[in-house]
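What follows is one structure encoded as structure tokens, with my remarks underneath.
Excluded from the complex is one protein chain; the other protein chains are retained at their positions.
Per-chain residue numbering starts at 1, and chain names A, B, C, D and E are given in the order in which the chains are listed.
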Amino acid sequence: MLVDWPLDRLREYRPDRNEPDDFRAYWRNTLDQARSQAFPARFQPYDAGLVTVECWDVTFAGFGGHPVRGWFLTPRGATGPLPCVVEFIGYGGGRSLPLDWLHWSAAGYAHLVMDTRGQGSNGSLAGDTPDPAPVGGPAVTGFLTRGIADRDGYYYRRVFTDAVRAVETVREHPLVDPDRVVVAGGSQGGGIALAAAGLVEGLAAVVANVPFLCHYRRATEATGAAPYSELTTYLSVHRDAEERVFQTLSYFDGVNFAAHATAPALFSVGLRDAVCPPSTVFAAYNHYAGPRDIRVWPYNGHEGGAVRQRVEQIRFVGEALAGS
Amino acid sequence: MLVDWPLDRLREYRPDRNEPDDFRAYWRNTLDQARSQAFPARFQPYDAGLVTVECWDVTFAGFGGHPVRGWFLTPRGATGPLPCVVEFIGYGGGRSLPLDWLHWSAAGYAHLVMDTRGQGSNGSLAGDTPDPAPVGGPAVTGFLTRGIADRDGYYYRRVFTDAVRAVETVREHPLVDPDRVVVAGGSQGGGIALAAAGLVEGLAAVVANVPFLCHYRRATEATGAAPYSELTTYLSVHRDAEERVFQTLSYFDGVNFAAHATAPALFSVGLRDAVCPPSTVFAAYNHYAGPRDIRVWPYNGHEGGAVRQRVEQIRFVGEALAGS
Amino acid sequence: MLVDWPLDRLREYRPDRNEPDDFRAYWRNTLDQARSQAFPARFQPYDAGLVTVECWDVTFAGFGGHPVRGWFLTPRGATGPLPCVVEFIGYGGGRSLPLDWLHWSAAGYAHLVMDTRGQGSNGSLAGDTPDPAPVGGPAVTGFLTRGIADRDGYYYRRVFTDAVRAVETVREHPLVDPDRVVVAGGSQGGGIALAAAGLVEGLAAVVANVPFLCHYRRATEATGAAPYSELTTYLSVHRDAEERVFQTLSYFDGVNFAAHATAPALFSVGLRDAVCPPSTVFAAYNHYAGPRDIRVWPYNGHEGGAVRQRVEQIRFVGEALAGS
Amino acid sequence: MLVDWPLDRLREYRPDRNEPDDFRAYWRNTLDQARSQAFPARFQPYDAGLVTVECWDVTFAGFGGHPVRGWFLTPRGATGPLPCVVEFIGYGGGRSLPLDWLHWSAAGYAHLVMDTRGQGSNGSLAGDTPDPAPVGGPAVTGFLTRGIADRDGYYYRRVFTDAVRAVETVREHPLVDPDRVVVAGGSQGGGIALAAAGLVEGLAAVVANVPFLCHYRRATEATGAAPYSELTTYLSVHRDAEERVFQTLSYFDGVNFAAHATAPALFSVGLRDAVCPPSTVFAAYNHYAGPRDIRVWPYNGHEGGAVRQRVEQIRFVGEALAGS
Amino acid sequence: MLVDWPLDRLREYRPDRNEPDDFRAYWRNTLDQARSQAFPARFQPYDAGLVTVECWDVTFAGFGGHPVRGWFLTPRGATGPLPCVVEFIGYGGGRSLPLDWLHWSAAGYAHLVMDTRGQGSNGSLAGDTPDPAPVGGPAVTGFLTRGIADRDGYYYRRVFTDAVRAVETVREHPLVDPDRVVVAGGSQGGGIALAAAGLVEGLAAVVANVPFLCHYRRATEATGAAPYSELTTYLSVHRDAEERVFQTLSYFDGVNFAAHATAPALFSVGLRDAVCPPSTVFAAYNHYAGPRDIRVWPYNGHEGGAVRQRVEQIRFVGEALAGS
Partner (left out) sequence: MLVDWPLDRLREYRPDRNEPDDFRAYWRNTLDQARSQAFPARFQPYDAGLVTVECWDVTFAGFGGHPVRGWFLTPRGATGPLPCVVEFIGYGGGRSLPLDWLHWSAAGYAHLVMDTRGQGSNGSLAGDTPDPAPVGGPAVTGFLTRGIADRDGYYYRRVFTDAVRAVETVREHPLVDPDRVVVAGGSQGGGIALAAAGLVEGLAAVVANVPFLCHYRRATEATGAAPYSELTTYLSVHRDAEERVFQTLSYFDGVNFAAHATAPALFSVGLRDAVCPPSTVFAAYNHYAGPRDIRVWPYNGHEGGAVRQRVEQIRFVGEALAGS
């Protein structure tokens, strides 16, 4: 059954944004600080037993100069400069092994898969990147409320900074054409991609599938499903924290990042998605400041278009690059 | 928690087999008949937008001369003759799109993914192959009891025949080395691979991950989970059918196919797998007549080793081919 | 809690119908073809160990001349011509044994219970009628999407034709008064009864309890429960099939059959019925072209009025026959 | 999956019984007292709109002289004396309407369906008999622990007494042959039938399908399902009550009633029945003191043989009566 | 997610009340009758092993002169007269032991915890008070429909009368100041407190947290959760009982009691409370005739403010007493 408003209403839903005055300054400072702590990225060749791709085990400096892992894959024998997709991972997953990430290199792209710090122990995708920062105050098990009492200690501040640093890392790689870098992801990965889209200049394209991390307040009203439920749980226990929490979140809302983005973007949404309710996705989509398109999957939940969306992504990115 | 016996007991579990006297004759006749109805396979080039692989949309003649679909992928530019993996799909899934099947070609193999007739509408992998045979008598929704009242009309007779025909199809392909064909799959795909292993001569290797379709009677005792539960449901409704059902199944039991197999085989099992309980997997493994190894994942359920098992498969198949 | 709109809104809900131009021609041809393939029905006496009823094991020719089973019961010693109720069964059930069908003969009617082809393995009512037609393309496990890609191969084309043939069968029985034939059923049986009501001339009455198979598009929006969920699942996997699917369904929608019906009809609906949401029932009811009444059970789910509805049915049918 | 021990072990399971010394005296006194409070039964003709059966709305004096309701059905026109089945109802259900109880009269029997006092509000079968006795001490919602602190106030003391009084009531009816009275029921009804079997002399047959109310202590160990779980819940809250509770229950255990029964009995059991675990059924069966048989349904849960068991009942009762 | 209307709408929701003409007379007679059957309350010293409080095991005469149990606690050494809180317990719970009830005496109050007759076997709080009145007609397992066919036999008639008697009991205790008696409770206890608020003159304050037993008809529409679901279940089985049931309930509706209350009241509500939906709470709150305040917990379910609400209660009661 439909889990949110009818499509007509969704298409017109463009709620007021709540962007802090110092939003841009805050992020400029955050990123500058990270850059100042960065070490040179390491690309260590990795034998995945594959003949059509070359793999590297990547370590680059993320937030706080913390080492962040990833896989870098290229079509074997490609000489570059290649367009490059930087991909972010869904909630709970980690970078796993290169075998799980063959699609973009098969399509002719350099491909960096960024491990999400601290994640990669819950599902099928194991992770390798610790989060050396403390959790901070008490938090709901999960990641959405880690450090939420304070914008500076909030977990996604570190993750979004890692994402920007990932883009900067590939841009310096000799096989990559720095003008043809794409950010992409689904669910949490889509939310991270939106953050990168709002924080990085000159991206060639953005792909945000069924994005998480958008329009938090509406999310708590529209769904009881995890992981947005972590937020509700936190507020149900820490009964005085509401104002502070939403103030923190205003620095990390995909709706606000969307309003600062300029690269062509492809969104997707499932009208029966109770995990990332359609109204939260359209809130970001309708505020997206660059060229934008959205693929609506009317009978799907959080899986959205699945492999069909992958095909559309490849086509969309190809056309965006051709047009750029 | 553990869902079946302790590992020590599992390793020694080799139950009596119940093979019909005419098991081999039955299958010889079945396969001969299918071959007599076969039309030449079609390999139609398919543009999947990929640069590292070449793809073909395959149609070959399965049971009854029915057209069965598949994808054929090779490393782009490979000239062959290549070793080839014929892969069978888990319960409910279909061939989807080539983007979902990049791993074996990336590892340097020709790769045929066989659509499972009638399946591919329930999960994330869409299918394209109708099953033109009638369901036959009333059956539990699902596939396990379709036509189960009669060995000749049983659904898996058609599927297993399709599988043998898939092997025969790739063996005739100019890019494939017919002496280096491997059958592989997980869950239902693993059960189909075991059937092929028992029915086809001269395979180079067999991979059966957490295989389904083995030791049915034990399965109904050891688990209440789908899809083995379809069998229990059928017998709970058709209260006189027990003898007839298990007689039919004796022609389709992975335990019996295993006893006729000779190629080196890699099994895997999850000790917390309530879908395909470990005792049913070890029953087949311990009767396997060829060289055999098994990877035990002590903390996993039906996902078994997931990508880690994929890595092991590639290594195992590589070594098997090197040794052959 | 209420699962759909308030009763006031439901009573006025009469959505636009989507009837294909050739709806009547399509069905005329379908039925003519079935009649042309028919063999004479067989009524074999059956000893159910009962003293107040006589039973026959019935086999009549349904769609494609396929043999369809049923039970025929009459009050023992009745000489006729009797009014006759043709009853259709709920989703998943089969004809079971005569002991399960004593109510209409006890009330003085001849009673034909039609087995639903292919069903009768999932619940408490075993079935005996195979569906000799192939499933056709991949389908969700269940019956609602079998052959849905093509109106000619759609499962319910066969079932609805069987239903018409069942009426024609009893009309030729010497104990039955052909002018006093009633069609009845609940849930799927109610949907089939509506189809028969729209396709058969001269019925004496129609009983459609909590009918399934009505207003499919609304159903996918209003409920996530089985079996309407099969439709959503199908469309979630076969992402291009929407138009084709709803075109097929327009030939099989209770809303359209209702608009062609003329016999007096008794509907029922449960306002907390998440299986067949009230709006889908009222859509058919409000389009019903003959005399009509509906029994609203405000606190019930899909069970509707249960035995209380049975009592009302007997009263309604008695009055309809008295009035005819 | 199997929910209890393997069948071999079940067949030999005959646990020690724990029968109080004054078991027989207790029940003699209880029944004598009820008889002394009895008023003459009333059989009021009831128009159920049926032509093959005659119906009476029955009120007879149960425990404490409390009025207990029931339906009495006979094949219309039967002159008697008829054999008569007294039927008891499953947990939560009430007598509903005659339309729900056509099977025994259809088979040629007089049939009394006894309402279970206080029940008939939870499921599909509405009840009409209040329980005028107080619940007594705090009890788990449900019936199993009502008054359990004291054998004299225990709920099933009243129900079992009602059951004996029901038999005595039909024995005095002019249409009934008092030497051919059968007690029957399933689940709770089977447990009540066992109680009647142990308390009433000269019954012609006993039918106890998947009986409840047997071997309580084992039940709390073997299942967590309702309604036996009410007992566990009670003991989990009233932590000092264990000895007292099991002392009360020793007067109400089907195992003890079975040991005093003499009429031929047909039991049934489902090997996957988590509601009334097989070991509790076999405990009663293996202590049954009269001629006995059991129908094992290996693939069924609490539904046991369903209509198939009904057919067997009719056959068994017919043979028992023929033999008597 | 939000489970009822938005807060704005809730704040204005003041539905028509349905108060019977003889509401006040009915309760006057009921209470007068109970008083005429009362025996003197017993306060038996109880050694709970505690040093800061004194405890008494209380037995007072409730409805029908039935003995009702409770605990009476005072700060050890207090000489009085003390303000006193009479507390009622949530659904299913009993008085447990004094260790569970230390908060009000710790805050300086005399404290009577009233056992709820018949309850205290389902959860963590054991009860000791039988309900000597019969259940009456068939009822859904639970308490909400016990005796619901008749206002005089309805379960909550006895409980509400017990509550009034509890207040009268403490008012006569030498340590208690009868002008400073407060009634309090959460969920069912809140509903009972509202009843007492409407029936007792001169209370000093009322605390009704997330109250149950308010606005029954809306409750059946707004939630499917227990215990309001007992009402829906009853009406789903007893299909003719609707009018009678709601007539009975009109004598026991918190909305009506609220309209007769005069003492200052503190309500609380959880906007995600599916057990006692916010609209039912606001219906009572908005009809409350005395000074009133409500604490809205926007992210909480039925737990409402939990310990935070306890702190607010203590503060509110302290201020109310200071102001009186």
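Note that in this section a residue touches a chain if its C-beta (ideal position, glycine included) is under 8 Å from a C-beta of that chain, and two chains touch if they have at least 3 such contacts.
Please read all numbers here as calculations on a predicted model, not as lab measurements.
Among the displayed chains, contact with the absent chain in the complete complex occurs for A, B, D, E. Set against the missing chain, the residues D:Asn18, D:Gln37, D:Ser124 or D:Thr232 yield one that touches it, D:Thr232. Only one of A:Gly70, A:Pro83, A:Gly120 or A:Pro264 touches the chain withheld from this view, namely A:Gly120.
Those residues of chain B that touch the chain absent from the view are 1-2, 272, 297-301, 303, 305, 308. Mapped onto chain A, the footprint of the missing chain covers residues 92, 94, 118-124, 126-143, 145, 233-234, 237-239. For chain E, the list of residues touching the undisplayed chain reads 48-53, 75-76, 96-97, 99-100, 102-103, 105-108, 124-125, 303, 306-308, 310-311, 314-315, 318.
As a working rule, only the chains that are shown with their structure count from here on.
Under the contact definition stated at the top, the chains bordering both chain D and chain E are C.
Listed options A-C, C-D or D-E contain a single repeat of the A-E interface, assigned here to A-C, on the basis that more than half of the contact pairs agree by residue number.
Look at where the CA atoms of chain B average out and do the same for chain C: the two points lie 39 Å apart.
Centre-to-centre, using mean CA coordinates, chain A is 37 Å away from chain B. Residue positions 124, 239, 303, 308 of chain C are each in touch with at least two other chains. Shown are all chain pairs that touch, namely A-B, A-C, A-E, B-C, B-D, C-D, C-E, D-E.
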